[in-house]
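First the structure, in the form of structure tokens, and then the observations on it.
Every protein chain except one is present and positioned as in the full complex.
Here the chain labels run A, B and C in written order, and each chain numbers its own residues starting at 1.
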Amino acid sequence: EPAIVAGPATDPECHVPWAEDTQFFQFPAKEGPFRVALANGYIANTWRIQMIQTAKAYAAQPDVAALLSEFKVVSTGEDVAAQISAINNFIDSGYDAIVVNAQNPEAFAPVIKRAKEAGIVLVAFDNILDTTDAINVNVDQKGLGELWANWLIKHLPDGGKVLEVRGVAGTSVDTDRHNGIHETLDASGKPFEVFEVVGKWDDGTAQKATADAIAVQGQFDGITAQGGDTGVVQAMIDAGHPFVPFGGETENGFRKFCAAHAAEGLKCSSAGTGPAQVAVAIKTALDALQGKVVPQSVKLPLAIVEDPDFKDGENFYADQSDNFFVGNAFPTCGINFTAQEIMGQTEANQ
Amino acid sequence: MNGLRYSFAEQRGMLLALAIFIIMFALYLANHPAGFTPNVVQTAANKGVLLALVAMAQTFVVLTAGIDLSVGMIFILANCLASYLLVGTPVTVALGVGGVLLTGLACGALNGLLVIYGRLQPIVITIATGAVFFGIALWIRPYPGSADGFSAELADALTGKVFGVFPASLLFLIALVLLVWLPFRRSVIGRAVYAVGSSEPAAYMSGVPVMRAKFVAYVLSGLFAAMGGLFMTFFTYSGEASLANGNTYTLSSIAAVVLGGVSLFGGRGSAVGAIFGALAFRAIGDLLFVFDFDPLWQPLFQGVVLLLAVSLGSARLFQVRNRLDLFT
Amino acid sequence: MDDEVPLFRMEGVSKRYGGVHALDKADLVVRAGKVHAILGENGAGKSTLIKIMSGVVAPDEGRMMLDGREVSFADPAAANAAGIVCIFQELSLIPDLSVADNIVISNPPTRFGMIDRKAQQAIAREALERAGGGDIHPMELVRNLPLSRRQIVEIAKALARKPRVLILDEATSALTAADVETVFGVLKRLRSEGIALLYISHRMHEITELADDCTVFRNGRKIATYPAGSKTDDEVVQLMIGREYSSVFPPKTSNVDPAATPVLEARNLSWLQRLNGVSITARAGEVVGLGGLDGQGQRELLLALFGVLRGVSGEVLIDGKSRAINGPRKAKAPDIGMALIPEDRKTEGLMLPMSVRDNLSFAAMSQISRAGIVDQRAESAAIDRMIKLLAIKTASPAAAVGSLSGGNQQKVVIAKWLMVGPRIILLNDPTRGIDVGTKQEIYALLRQLAAEGAAIILYSTDYDELIGCCDRVVVLYDGAVKRELVGPEVTEHALIASALNIDLREAVA
């Protein structure tokens, strides 16, 4: 039962409203410290692991820790029903706020209803919820597709043959990004011929699909991939495919390739919102609990690095694993982890 | 008196599952911050019933000594279909429910026909039909969501509480057991299913309608998987064609069935056992909620508990005095 | 015999399996109220004939008439409905269902569409009673019953179907004399009730006792039909095997040294309640029989010696030295050299779909391989030798064992163990379901092995066999040695008396 108030947000730098007409919430201020829960779904991929690590690290920061009496994380796997049940349990157990990375953003209507009745702050990130009753920390997935498409349009002024490596079928993220790419390319009026394969956001699958596409279709003029981008570049290298403009995600391995082969034509736009958005979500939840004004839908800045701005040690790390997602600091929210800080933790500093 | 002993022997597998479930669930409740409240029970029931339905679906096929790797996909297909059909007035919703169930029936019938007339091994054929079912689900629901005018009333009724205390989903499950499972268990065709699973040549020689029994088992499997899909829709108000989720439910249903004392070699076990197996399996996940594990170690904990639970059945090995009995 | 319309008649029925004429233009007439015996060696086509009669197998040609009307059966259920009920050679019971469930399996009593468990129990009790199995609880699972009890259930199940023609394909092969008596009582009563009985057995004395008419098959062809008693046993056997017939059992030419250390000595073996302090010895060159009613611990004794059972107390000495045998692998090692011909060749002796070659070399792997790699030349040589030695009839060593007739399958089981070169051979009812000719060969072989220095322990449900083959018979009762009969003491009378736990002197008096 938040009050709908006029903007702007108490922390306008960080909490940028999604759109002109985005509402602003003000929850009744509560006494801290708070019990906050993070309801994660699937865990066994790098993005999610990194996300959980970030959440833990953020919650451990002294100023954040001071606000928290309990911070609980539960990962329930692929099954959205289990995740919904976990959230129901958090609600029944009287947590003050619940942060959720939804397995299926459409499935939470009943939970949102219950959370609202119980006066609990519900904040969704990554996969946002289809509602105006919970707070969404929103990544513009479609905008990401548009960004990549615009990058290709810029580098291929005469149009051309584009390879699009898609994500996991049936998800809204895949659909949104795909639509963004296509609408933008179509709108450009240039002769783009798009060739689609499915990479499932997985390097191995994307690599195989790309290799097959190259073997059968010959040469492409541009590439865009939603994930598994390191594998896509690897396949190009293995096949001796010339380097071409590429709009892709923010994997460290991808950026390594982009930096190394830019001169040969691998002109990259690497953009996305790293797993650190969980920290923004937690911050938003804490702000809301403290009675601060927050937008119902927060627009997360995209972490974008484009050719020729790739710099080792700054926005990618040549000596680190390929697998983590870089570019997930949100300075406007005071969140300044570098990914390697998170993933590079050793046993000693745990 | 003597008869009682035989009845008990028949139920042993189920009782073990029941015991595992009770222990884990008691552990869960004892440590739950909210305690033993109707809401907590309702939450656990809804989640448990969902898997229990799919596990029951798996049971029918496993009883015939087959295995159905497409139950998860029928479940997903039903979920996606229901997200379109459960709209409008009670009448149209009822028609929608009927449509979803019929679809499940048809999927099961297809599996059955391929197994019977194609004379193909169920484990492979259902991998293939599973791909087809998932393809159809993805076709009708390319991204998650539900149709405009989705009617939440039936959904709320079936996932809510009766008289404010008793979970409706559990009542529904009990009704299914009483109205479908028990009559099936006692019917001629039900016995035929057990006979076929226990020894197909002997059943054939004895004049048991082997093909009909198998067909009925697959059809019922499809029907129950579709009921699971319906429940998923009730629970989430939406449909999603998720391959990963389909596989999760398929594999969980196998785990539940085994935990519930149903023999993968066919002919032994009951759907009631499978239900407790499903509830026990869910309880493993629930334990995460009440114990404070490092989030990154949670999957390991879950795996280890599952490993221990499935190893429990091997305790009987220590009673085996004739090594030849190990091979039957 | 010719003027009445026979209950069932079969004319010119043929069935081929690939190149094999399992049945070749066979005729058969079955009359109500008579027992018709079918005779023939293994693979003669007897089982095929009755499988066709009962709808399990579809004939290639020919016709069948019931009450003078032509019939054909799509499946066993159709034959059942017409009143033709068969007790198959391979048991057709469903192991995970209860005895009662099995008895009413094809047509359970129902109420409101559900199976009526009370009624079914009543039917089962009555049928069991009629079949001589009143001691079997109807709710017991079939898988928990010993083989001989299962046979009784099988018979009860057939009776519950109210047959007009009842077919028994070697239904007594797993039964002991006492059970056979019970069953014969039942069959005679059924005959007097006007039921036609078709009876297949390899046991001549059973046929003598029971049959009214006899038909002999050979190589899928009907050779002769004659009234029972009109031919001597020798003539019958000659018809069956198509050649001169000599005495079944080879002479007992044993030259055992009674002072020698026994190759095998077991002292005080106990296991659960099934073995209660059994002691037994076997010397080189000796054939020791195990007698007694079925299920008195003979099977367990053999398994215990072979190391299959866990928790056996007592001591086993090989060549006078105490050895711990913890499994077949240990048992067959050269320093012990034990072999077991198991009871059920289809589940314990053979891999039916695999070739004769693979089956034969299975136990003798260590003999024909070096460092885990099979020496194919040595393997082929050994296999050819065995096939010759036992005259195993197979199209090629590459043929599936399952396609051989039962007798030849049994020879493969024996041959596979002979390849190991055992010194101690345990045999668990090795001639069950095997025709006279093959039996004769196996007896001769046993003698020969003994003469070559092997110690043999032979369990048989057939008293003739114990009498004809064994130098010594140890009779078990309730898991303990009841009596040991040596040489001329081994008589049918003594065997039966001690098997039934009757004091011999008292019985004589």
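We take it that contacts are C-beta pairs under 8 Å (C-beta built on N, C-alpha and C of every residue); 3 or more make two chains touch, one makes a residue touch a chain.
One rule holds in what follows: contacts and distances are computed from a predicted model.
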Protein name as given in UniProt for the chain not displayed, "Transcriptional regulator", "ABC transporter permease", "Phosphoribosylformylglycinamidine synthase subunit PurQ" or "Dihydroorotate dehydrogenase B (NAD(+)), catalytic subunit": "ABC transporter permease"
Partners of the unshown chain among those that are drawn: A, B, C
Of C:Ser361, C:Gln410 or C:Thr431, the residue in touch with the unshown chain: C:Ser361
Sole residue of A:Asn45, A:Ser69 or A:Asn336 that reaches the chain not shown, by the stated touch rule: A:Asn45
Touch list for subunit A against the chain that is not drawn: 43-46, 49, 52-53, 166, 169-170, 195-198, 200, 202-205, 207-209, 211-213, 215-218, 230-231, 234, 238, 253, 321-323, 343-347, 350
Residues in subunit B touching the chain absent from view: 67, 69, 114, 118-121, 123-125, 127-139, 142, 201, 204, 241, 251, 254-255, 258, 264, 296-304, 306-307, 309-311, 313-314, 317, 323-324, 326-328
On subunit C, residues whose C-beta touches the chain left out of the figure: 18-21, 41, 43, 56-58, 218-220, 241-243, 306, 308, 327-329, 331-332, 340, 342, 347-354, 358, 361-363, 365-366, 369, 372-374, 376, 391, 393-399, 416, 437-438, 441
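Just so it is clear, only the chains that are shown with their structure count from here on.
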Central subunit by CA centre of mass proxy: B
Subunit B and subunit C: spacing of chain centres that average the CA atoms, whole Å: 44
Centre distance in Å when subunit A and subunit C are each reduced to the mean of their C-alpha atoms: 72
Rounded Å distance, subunit A centre to subunit B centre (Cα mean): 35
Contacts with two or more other chains, residues of subunit A listed in rising order: none
Subunit C to subunit B touching residues, read off their complex: 56, 75-77, 80, 88, 90-98, 101-102, 105-106, 108, 110, 113-115, 117, 137, 139-141, 143, 157, 271-272, 303, 308-311, 327, 348
Residue numbers on subunit B that touch subunit A, as the complex places them: 32-34, 37, 39-40, 43-44, 46-47, 50, 137-138, 141-146, 152, 155-156, 159, 232, 235-238, 240-245, 247-249, 252, 282, 285, 288-289, 292, 295-296, 298-299
Subunit A residues within the subunit B interface of the complex: 38, 40, 42-44, 49, 52-53, 56, 72-82, 84-86, 88-89, 92-94, 103-110, 130, 168-172, 174-175
